[in-house]
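Working notes, structure below.
Missing here is one protein chain; the remaining ones are kept as they sit in the complex.
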Amino acid sequence: MVCGISGSMWLGDLERTARKAARWLVERTPIRSLRDWGIAFSLWPVHFTTACCGAEFAAASAPRFDAERFGFLPFVAPRQCNLMLIEGTLTKKMADAAIWVYEQMPEPKFVIAMGACAIDGGIFWNSYNIVRPKDILPVEVFIPGCPPRPEAVARAVIKLQKRIRRGEAIGLKV
Amino acid sequence: MMGLLEWILDLLLSPWLFVPLIYPGLISAFAVLLFIIWFERKLAAKVQLRYGPLYVLKRLGGAIQLVADLLRYLFAEPIVPDQADRLAFIFGPILLFASSYIAAIAIPISYDFYAFRSEISLLVVLGLNTLAPAFNLVIGWGSNNKFGLIGGLREGFLITADEIPMFVSALAMAVLYGTMDLVRMVELQSEWLWGIALNPLAAVTFFVLMLLSTSRFPFEIVEAESEIVMGPFTEYSGILYGLTMGASYVKLYVLSLLFAILFLGGWEPLPPLEFPGSWLILPGAVLFLKALVIMCLSVFMRAVYPRYRIDQALRLAWHYLFPASILSVFLSLLVLSGWSI
Amino acid sequence: MSEEEHVLELLIGPQHPASGHMRLVAKVDGDVVVSLRPDIGYVHRTVEKLAETKNYIQIIPLIERPPLADTANHNLGYVLALERLLGIEAPPRAQWLRTLLAEMTRIHSHFYGLGIHGIMLGSSTAFMWAFWDREIMIELAQRLTGARLTYSYMIPGGVRRDLPPGFEDEMDKALRYLERRIPDYHKIFFDNPVTRARLEGVGVLRREDAIRLGIVGPNLRASGVPYDVRKVDPYCAYPELDFNVVTREEGDSLARMMVRVGEIRESINMIRQILKKMPDGPILEERYLKMIPPKWKEWMAQHRRIKLPAALISLRPPKGEAVARVEAARGEAVYYIVSDGSPKPYRFRVVSPSIRNVVLFEHLIRNCRVADIPAIYGSLDYFPPEADR
Partner (left out) sequence: MASKSESQVQGKAEAAPPGEIETLLGEVLEGLSPEISSARGAVSVKVPPDRLKEAAERLKAAGFDHVKAVTGIDRPDSGEIELVYHVSSYLDPRLSKWIVALRTTLPRDNPETPSLYDVWPSVKYHEMEQREMLGIHFSGHPDPRSLLLPESYEGVPPLRKDFKVKVEGINA
């Protein structure tokens, strides 16, 4: 303290301290449950179609199934979203993009893997060009089906909401 | 103790604090923001055979959806990209939001309640309103993202195209009323007719330009999502994005208030009611409701129109709206001469 | 300044609201797109290779996945090729049922394309309405086949299920509803001045270019080429149906969209005719029908569906090859099977309409505005998984 005159020495690592303080504050129960409530009803999946399940995902937010009822609003850029839906098969080329998009999303963020292909390859299990999402991303909820029905997507959203409000979701702990 | 409370109440009710802070300033702007975005989503859903936000509070049709969204934004990690200009990136949205609502301070709420009364308060509102787009440019440039850059430049093109005809069509009303004092304008309208009946051309032009300058459909060009993701706001996350998203709605709110005063008779006619505080609440509520109707109409356009291309919007603004605004000045003169005869 | 220096390279996708499962590399000069290169392969799931490891019957679900919004037509194309290879033919009622499902799929696939085009232009209402009306055909197809999109309905020698009871009435109601709806679309979307401004004269594909580049489907017909496999090389029940090939001369984005709308109308007429003229009879070819144990016959009659005969599971077509083409919703699909006499194909080739249309990206999106990229993209009704396979 005596000999160091540089700014960081005087102030300490201000940013890190601030982050720590903010985290401490957020972890208190009333604020925490308020935050979790907010997140649970504001799951915005990023617009990232990885494979053909995207057609059923679109149907999930379309009138008949209307996932917006749960505050589930497909949105455009990763920076504004907190949910990533792996819509079906993840090819090697797409997996790179998926990791990029996931990295770009702000925390807390969640991943839902949709479709049999996203669980363990599904009908394309022996394809040489696919990646299993669970190997590269922390998946919260898997949706079985090939393709899953839109109701299944809605169900996964509800399940994720419950997990978030109970504080069990992986995305909250990172 | 009571004295202290009274003192605080007095302070809050003093126009110099009440106008910028509560109504039509910050707090009411926030409230409108939370309402109008929910309303926009709900209305679009209605047209589109859906429910829209619902389960967050089922009894009220999901009316607090935006509170949930706001909380999420608040607690989301604010990311500042490495390549971005830190200063511009962080202060851009704050200034954008501030400059979007700052024009509200010059808007009077009744004959005797305003932050300041000036001979040229119309010009003050219009002038302060033109600040905001500049920060869109700053944001687009500062976030160092190609889509952001394109979005910022689009805003740059649109500033001139929408602000100039908007000025002219607002000034057409000044010509008509013979004053630029907003309070006097309301007074005159209560004596004559509403501005929209006197000069409908100016009203239509102003309304379309309002859509254009707040990037509502069909002019949602700056943040056209299927073309340039979110335009200038592509890189924003957390509460900073919340501010950028709110800014255009707040601007819409201020312009709707102005529209209500210019064309819809402001706070007139007042319902003949008497209760404590009615001197402030009644005119405020009437003005607010009129502005709200305008806002609802503007957000309804989302359900009706696709979006124009930027060159088409510019052509529309320069080839049609600008001449229309000039014509509306002449129309004002015509009405005025007709009136005096 | 050199040409290169004031060109901005935009990478659109694969994470982009209007890129779908692909990347568009656009070179932009100001607001003008100088050139655009599609970078596909993000959904390449190696269907052709995997088909070589699967039995013929297992390939049916495999080839349904890539063109997810348009499964029945592709299923039909594959089954036709396989039947040619096997030298069998489905009985008449099965042919008519196939045609019925193919046309139903065409309707909901066109609504899908229409909805995506709507959202790309910013009209969320067009998207939502199209996806709503699409659900009606999906629901009916679900009653017929048991699945929302992946029907696997056509099998070699016939179809899996017969019409469920009451299907005709439901379908009649649905068709009347859809006919009432199309004017609504005209009001809110097709005749909307903004839509017109965005689409008219944008992305004009001239007739000779369309032929030269081998474009298929509504995109070809919108440029004035009346090529439709259903007329040129009719299959199933199409020879007995009375329908027009919808064409437009303009070749712009609006024409492509309106051809799809016209085809929806034609399909509605066709479904009416099909339900009226549907012949009676078995829905599976005789030789397979005979293999089904008699104890199942009653069950089949009761449930109006067939029990899959064991012979289909390990089909062994003779050595040789067969090619079949169908008019899928997005255009002509070609299926080419080379058999070496084993239960698995030696070489299996799918040429989906989208892979033949992908060339349009670099051809049409040039010297246009940035905002025209989604407008043209949407008008092509391009589905990347179908192209990448």
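We call the chains A, B and C, going by the order they appear; numbering starts again at 1 in every chain.
Throughout what follows, a residue touches a chain if its C-beta (ideal position, glycine included) is under 8 Å from a C-beta of that chain, and two chains touch if they have at least 3 such contacts.
All values reported here derive from a predicted model rather than from experimental measurement.
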Could you run through the displayed chains and say which ones the absent chain touches?
A, C
Pick out which of C:56, C:227, C:288 or C:382 touches the chain that's been left out of the picture.
C:227
Tell me, which residues in chain C touch the chain that this view leaves out?
40-41, 44, 46, 48-50, 53, 55, 83-85, 87-89, 211-214, 220, 225, 227, 231-235, 239-240, 320-323, 325, 332, 334, 336, 338, 344, 346-347, 349, 351, 355-356, 358-359, 388-389
Spell out, residue by residue, where the missing chain touches chain A.
92-93, 125-129
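Everything that follows uses one rule, which is that only the chains that are shown with their structure count from here on.
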Gap in Å, rounded to a whole number, between the CA centres of chain C and chain A:
32
Centre-to-centre distance between chain C and chain B (centres being mean Cα positions), rounded to whole Å:
46
Set of chain C residues in contact with two or more other chains
16-17, 128-129, 132
For chain A, residues contacting two or more additional chains:
62-63, 76-77
Under the definition above, what is the set of chain A residues touching chain B in their complex?
26, 34-35, 37-42, 62-63, 66, 68-71, 73, 76-77, 79-80, 82, 104-108
Given the complex with chain A, which residues does chain C contribute to the contact?
14-17, 20-21, 41-46, 49-50, 53, 61-62, 65-69, 112, 115-116, 127-129, 131-132, 134-135, 148-150, 385
Under the touch definition given earlier, write down the residues of chain B that touch chain C in their complex.
44, 47-50, 146-147, 149-150, 217-218, 220-221, 224-229, 302-312
